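A quick write-up on the structure given underneath.
Complex shown without one protein chain; remaining protein chains in place.
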Amino acid sequence: MNGTKIRLLILLLIFGLFCLSCGRGGAGAGKDQHTVTIAGSTSVMPFTEKLAEYFMLENPDYIVEVQGGGSTAGVQACMNYTVDIGMSSRHLKDNEKALTDVTICNDGIAIVVNPGNPLDTLTIEQIRGIFNGRIKNWKDLGWIDREIDAVSREEGSGTRGSFEDLIMNKLEIDDGIMVQDSNGSVKEVIATDPYAIGYISLGLLDGRVKGLAVNGVSPTMENIKSGDYEIVRPFLYLTNGEPDECARTFIDFVLSMEGQTILQKEGLIDIL
Amino acid sequence: MRIKPGITDKMARIGFNSMAFFTVGILVVIISIICIKGVSHVNLEFIFTSPEDMGRHGGIFPSIMGTVLLALLSIVFATPLGLGTAIFLTEYTKESTFTKIIRFGVESLAGIPSIIYGLFGFIFFVIKLGMGWSLLSGVLTMTIMILPTIIRTSEEAIKAVPRNLRIVSYSLGATRWETVTKIVLTAATPGILTGIMLSVGRVVGETAAVIFTMGSSLRLPTSLMDSGRTMAVHFYILAREGISMEKAYATALILVLSITIINILAYYIMNKVVSKYS
Partner (left out) sequence: MAFNKEKFIKYILTVFALSSLFFLFLIFAFILIEGLPLFLKVGFKNIIFGFKWAPTKGSFGIFPMIVSSFLVTFGALIVGGPLGLSCAVYLAEYSGKRMKMLLKPALELLAGIPSVVYGFLGVIYIVPLVRNYLGGSGFSLISTSVILGVMILPTIISISFDAIMSVPRTYREGSLAMGATKWQTIYKVVIPSARSGIMAGFILGMGRAIGETMAVIMIAGNALKIPTSLLDPLRTLTGNIALELAYATGDHRLGLFSTGVVLLVIIMALNYIANFGIKKKRLK
């Protein structure tokens, strides 16, 4: 009899725990430490994580939580106060203008191919042709007779949005083009497939893929700063209204000399 | 020309043999690739330190803890529910339309693919209930996902308990609940444990449903409302983003190793039960 009662009690306890934990969920905010939550563009995320690492070293009482999700999700999360700061790698659309945006840096979009590819430059028309599905063979671009494995990003991605605005000029990206869901995965495909072409954030350019010159201008920091390389989009931090003090501290750090130097080292274009 | 039956018979034997060994070969190849490529990058430091630079350097400690927390908490929620259902189905009711409907529900839950659990958890827990990407959203989603496994294995374990044990218990004046808790559950414990182990294995290996509910924050979750990353999600991000192949293989090794150990334990426990009652 006693044993059963205890067992029942345990059962009820577990059930209670269940309910309790649900309840705690709503009110689990009051902590000593300052937490800044950030979500959004997967292009901005790696750099924000880097910034957060340095920031937390200097401000041990702060916790910066960085999530991906994508530019559009970042905007959305910011609008319904799920996060303190949203990240976007494209300009805000008209219906999103209610948010306050801060440009933390600029980023070039590099058109990349496998290092084994002999081509060094393409024109905007050629790039447009490849992603529009009109140019399907490397032969047409002066290389071997082999199909082009073009890789794009998925709908909703800030990088894709900027690529469409800056390169495609209202033409559609063809349905036969492969799609990957982050800069990193596009880069992986390009790095392993000798016949691939794609576009990634300039900050992620390294020895594993080769950045092509567009209309003869290579994607370098100097060329972007001088305005010669035109495929550039901003990295934005978004807040809903004025940022609160914690978010402000982090944004100030990012905009400071130190933060900008970190971004510059990562291959982004500072706004100093 | 007809081939002699004796020859086709021999050919069939050889064919089936080789097909079976080919299949086992696949398993051996998969596990050896992961072991060979991963083992040189696994050490205590890898297990007990935090990742740096998105996982390019450092270890995977937060994701190991994230996995353990997710699995343990899901089990804590799912076991009473699943076991309760199994007890109800086997001990407290006769086969009827009602039990058929419940069984249909369990079967259907079992067949739903993890991406649908992810979609559901995302819209219900993360968005509608406002839990955000958090350990709690992950746990609740996983609880529903592993419930069918726990119910089925517990039910089978309970059914395998010989009828006479119950009869003796009742004849000694025990109530139904006493019989269930003291006699039946005690005898069925190993079988129930098997179900729990298999469920843990499933949670540890899950990605699609976890990434959309628990998020992918690299930090160690310190409360139920914190987002976190399991080993499987960490591995997915490492491999897919090409962050570091060495770390990816090392993470895969720990992931596959833990699932293998869990499954072998589950199988071992189950075999003990089978040999006990047959």
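Think of it as A and B in the order they're written, each chain with its own count starting at 1.
Just so we're on the same page, a residue touches a chain if its C-beta (ideal position, glycine included) is under 8 Å from a C-beta of that chain, and two chains touch if they have at least 3 such contacts.
Values in this document were obtained by computation on a predicted structure and should not be read as measured data.
Student: Based on the whole complex, identify which of B:Gly66, B:Gly138, B:Gly205 or B:Pro221 touches the chain you can't see.
Tutor: B:Gly205
Student: Can you work out which residue in B:Ile158, B:Ile196, B:Ala232 or B:Ala250 touches the chain that's missing from view?
Tutor: B:Ala232
Student: Who touches the missing chain here, B:Val42, B:Ile64 or B:Ile151?
Tutor: Of the candidates B:Val42, B:Ile64 or B:Ile151, B:Ile151 is in touch with the missing chain.
Student: Taking the entire complex into account, which one of A:Asp120, A:Glu147, A:Asp206 or A:Glu222 touches the absent chain?
Tutor: Hidden-chain contact among the options goes to A:Glu147.
Student: Please give every residue of subunit B in contact with the chain that is not shown.
Tutor: Residues in contact with the chain left out: 5-6, 8-9, 11-13, 15-17, 19-20, 22-24, 26-27, 30-31, 33-34, 80-81, 84-85, 87-89, 92, 101-102, 105-109, 111-120, 122-124, 128, 144, 147-148, 151, 175-177, 201, 204-208, 212, 232, 235-236, 239-240, 248, 252, 255-256, 259-260, 262-264, 267.
Student: Where does subunit A touch the missing chain, residue by residue?
Tutor: 8, 11, 68-73, 75-76, 147, 149, 154-157, 172, 174-181, 188-189, 192-193, 195-196
In this text, only the chains that are shown with their structure count from here on.
Student: Averaging over Cα atoms per chain, report the distance between subunit A and subunit B in Å.
Tutor: Subunit A and subunit B have C-alpha centres separated by 33 Å.
Student: Quick one: in the complex, what on subunit A touches subunit B?
Tutor: Interface residues on the subunit A side: 3-4, 7, 11, 14-15, 17-18, 21-22, 24-26, 28, 46, 49-50, 53, 63, 65-68, 82, 182-185, 187-188, 191, 208.
Student: Under the stated contact criterion, what part of subunit B meets subunit A in this complex?
Tutor: Touching subunit A: residues 52-54, 76-77, 80, 129-134, 136, 177-178, 181-182, 215-219, 223-227, 240-243 of subunit B.
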